[in-house]
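Everything below concerns the one structure shown next.
The complex is shown incomplete by one protein chain, all other protein chains being positioned as in the whole.
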Amino acid sequence: MPISPDQATEIAELRANTQPTLRATVPGMEAHLYTAHEVLDHGFIRVIDYMGDDSAICQAARVSYGRGTKSVQNDEGLIRYLMRHWHSTPFEMCEIKLHVKLPVFVARQWIRHRTANVNEYSARYSILDREFYIPAPEDLAAQSVVNNQGRGEALSGEEADRVLRYLKDDSTRAYDHYEEMISQDDQQGLARELARMNLPANIYTQWYWKVDLHNLFHFLRLRADSHAQYEIRVYADAICEVVKDWVPAAYGAFEDYRLGGAQLSGKALDCVRRMLAGEKVTQETSGMSKGEWREFEHLF
Amino acid sequence: MPISPDQATEIAELRANTQPTLRATVPGMEAHLYTAHEVLDHGFIRVIDYMGDDSAICQAARVSYGRGTKSVQNDEGLIRYLMRHWHSTPFEMCEIKLHVKLPVFVARQWIRHRTANVNEYSARYSILDREFYIPAPEDLAAQSVVNNQGRGEALSGEEADRVLRYLKDDSTRAYDHYEEMISQDDQQGLARELARMNLPANIYTQWYWKVDLHNLFHFLRLRADSHAQYEIRVYADAICEVVKDWVPAAYGAFEDYRLGGAQLSGKALDCVRRMLAGEKVTQETSGMSKGEWREFEHLF
Amino acid sequence: MPISPDQATEIAELRANTQPTLRATVPGMEAHLYTAHEVLDHGFIRVIDYMGDDSAICQAARVSYGRGTKSVQNDEGLIRYLMRHWHSTPFEMCEIKLHVKLPVFVARQWIRHRTANVNEYSARYSILDREFYIPAPEDLAAQSVVNNQGRGEALSGEEADRVLRYLKDDSTRAYDHYEEMISQDDQQGLARELARMNLPANIYTQWYWKVDLHNLFHFLRLRADSHAQYEIRVYADAICEVVKDWVPAAYGAFEDYRLGGAQLSGKALDCVRRMLAGEKVTQETSGMSKGEWREFEHLF
Partner (left out) sequence: MPISPDQATEIAELRANTQPTLRATVPGMEAHLYTAHEVLDHGFIRVIDYMGDDSAICQAARVSYGRGTKSVQNDEGLIRYLMRHWHSTPFEMCEIKLHVKLPVFVARQWIRHRTANVNEYSARYSILDREFYIPAPEDLAAQSVVNNQGRGEALSGEEADRVLRYLKDDSTRAYDHYEEMISQDDQQGLARELARMNLPANIYTQWYWKVDLHNLFHFLRLRADSHAQYEIRVYADAICEVVKDWVPAAYGAFEDYRLGGAQLSGKALDCVRRMLAGEKVTQETSGMSKGEWREFEHLF
């Protein structure tokens, strides 16, 4: 259970306190605010704050004095135009702040997206909780045999059992020793900043993460992608659900032009042209490498 | 007059539309929202949106589930601690969006602050307005004789008159020609993206500018400083007034530790120590260059 | 003539001074170093320094102890793979530093690329030179009639003459007045930081600009594109020629996957699939807007 009763109470208090505002407000996001959306076995994402909406994108693109909205349809057309032509700055005018609880190995991938603001729970200063990610049996994937970076079918039988046993036992033992090392009963107690080094990468951490919509879309394009590691993809998927409610027009354009789209190389464009003209193109005549051709064939 | 009647109407409409929200809300900022605060002869700053408040800084620093507030006094102590020890990330958790109208030569300085989001009015796409910054007579400063980058007393008499005449006449003529060049009456009309090159740097442009509080403080420290050019300093000063209402505790810490503080070098610290011990220190015995010593003397 | 005899002498001195180094070195870049490549009527780009080469990209991608090179062919394959799959960080491991002289209105577009380091010639501190961009007659483009942001055919006859006369006369007068205003003969002299505001946007400025290869490619994709304004495109084109000599494999991949490639939306991919299956697709049945469909048709 990722949220304790005390935390649930704090969240309920926040959700009970409505204030009037003149700012752009999105009812769908008000419904999300503060609530924990569960991800993995102990993780979550929570929307803490947001700035802007679909029409704030247009308002900025037009540098307008009022709301910038001519009509909803008009706005959607402009948003699609901006997305199609890689105009990134109007999307930067929306901002979201999330509270995320996630395993450390996921956090290490996530933090590589530098254009964001982060405050992480400090294990120098505080004591980490005893919470570890243990994959569900169906997510215990084998190493891919065709792709060094991928994963294959789920392990089964004794191999799966052993993996789960190792992950659980080693986490438990590491945390027991962590606690013993920092304990000050009849001893000095090791500095927290040192003791944490005994903890494995499946321990949960948490942070506040704030990002603008353009950079969030960039994150989602890479992390909601089928090539992303499953354990970060589920976070990206959960965020997609939120963004859909926040800026439906921008999310629609993102879905069409980025998530559901594809970048074609000059060679690939040329092949499509030849194929449309009736030519039978093969990898040999395509000018592409085998890897590129496989991806190209997969696309069409 | 920086705001036209139509624009005033749009602003009034925005200010008439209150929505309920669960987000952190600051009454002082609600009072500022959308209203134009005039700067220079045709410029302004307008608050378009904001995210967070003083306790959002603490909430992020503590990575808390609730509001993060123990008490107002407690929060202020934490904020001062964070500012004093250069913890920048909690301040990044607040964000502000401004609409700014400003002369191009000011915009060119401003844009050097890279960690911000900007949408500028496009002179490729649209036609600029006939609005130019003409300094007030008391701001027609002479070149400093002691500092290449500074300015001295105001010009006076015929010299001042001539400067004002040049600025006004050249602006007027440049804009007349701009209009003639893009005109399509009986002619093709020069592309806007080319015609704009005839316009001088005192023409007004405008943009949406969005920045987090940490980077805003950095901007304000450099631009609300007495060494900043007057024409950008007045914008920084106007923004300071807004920030004071937005995050009073953070602004107070900023004022004490940054605006009103000073960085002392190792040499300067050493001199202070010697002076406190009763020694009479001179530039020659200080180890400082003349420039450093002058600044040091000015400080104490 | 963008380079004065004194400057030419300084450049020649730099080019006469060879040092031994253990760093990655590219003969083609050594040939470029310091030399001014002329752009527009008074502008240039000059390579001041560079870091890394094609194999530095692979070395970083492999986090290797040695040069990271298995073979040139192997490296090229890896580079193409990295580009195709949007792995940006290995390309960030190469860096280039340019000295650029360019009109102010071009500089204003250029500076919007934030992930770069810039030192611009200071008109607060120094006096600008009397050099203005005056377009060649064939570049005096009319405003596009189909696209607000584009340009059409070149102006001709009297209209062209008048535009050139305005641009020349207004520049000359503005600069004369600039000089008179800052002059201290029998007067105080207006502060340089103020006098500069009288200068139009076709005056030349200059800066040192340093950027990593990933962000340079991003710049080039947008600015070497046919939709970019001609006056910045010629700079991008000149930089492309340099990059080709610096990192030929990376540039080749960039040319194929970015410059010569295209992003297809989900709708566009679907249309291609239908067309390949023999269906006759029209704008009406495509699901695309007219603008999207026009771009789609133009592509195939």
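Letters A, B and C mark the chains in the order given here, with residues in each chain numbered from 1 onward.
As a convention for this text, contacts are C-beta pairs under 8 Å (C-beta built on N, C-alpha and C of every residue); 3 or more make two chains touch, one makes a residue touch a chain.
All values reported here derive from a predicted model rather than from experimental measurement.
Trainee: Sort by label and list the shown chains the missing chain touches.
Mentor: The chain that is not shown touches these displayed chains: A, B, C.
Trainee: Which of A:D170, A:E241, A:E279 or A:E297 touches the chain that is not shown?
Mentor: A:D170
Trainee: Going by the contact rule already stated, which one of C:E38, C:E95 or C:D270 would touch the omitted chain in the full complex?
Mentor: C:E95
Trainee: Taking the full complex into account, find the residue in A:E38, A:D129 or A:E180 that is in contact with the omitted chain.
Mentor: Among A:E38, A:D129 or A:E180, only A:E180 touches the chain that is not shown.
Trainee: Write down which of B:P20, B:P137 or B:G261 is the residue touching the left-out chain.
Mentor: Touches the omitted chain: B:G261.
Trainee: Would you write out the residues of chain A that touch the absent chain, in ascending order?
Mentor: Residues of chain A in contact with the hidden chain: 103-105, 108, 111-112, 114-115, 118, 122, 124-126, 133, 135, 140-144, 148-153, 155, 159, 162-163, 166-167, 170, 173-174, 177, 180-182, 184, 187-194, 196-202, 229.
Trainee: With the missing chain put back, which residues of chain C would touch it? List them for me.
Mentor: Residue positions of chain C that touch the missing chain: 3, 7, 10-11, 13-15, 17-25, 30, 33-34, 48-52, 56, 59-61, 63-67, 89-90, 92-93, 95, 97, 99, 117-121, 206-208, 210, 212.
Trainee: Extract the touching residues of chain B with respect to the undisplayed chain.
Mentor: 77, 80-81, 84-86, 89, 112, 222, 227, 255-257, 259-269, 272-273, 275-276, 289, 291-292, 295, 299-300
Criterion: only the chains that are shown with their structure count from here on.
Trainee: Given that chain B and chain C are copies of one sequence and touch, is their interface built from the same residue numbers on both sides (over half shared) or different ones?
Mentor: The interface of chain B with chain C is built from mostly shared positions.
Trainee: Where in chain C do residues touch at least two different other chains?
Mentor: Chain C, residues with two or more chain partners: 112.
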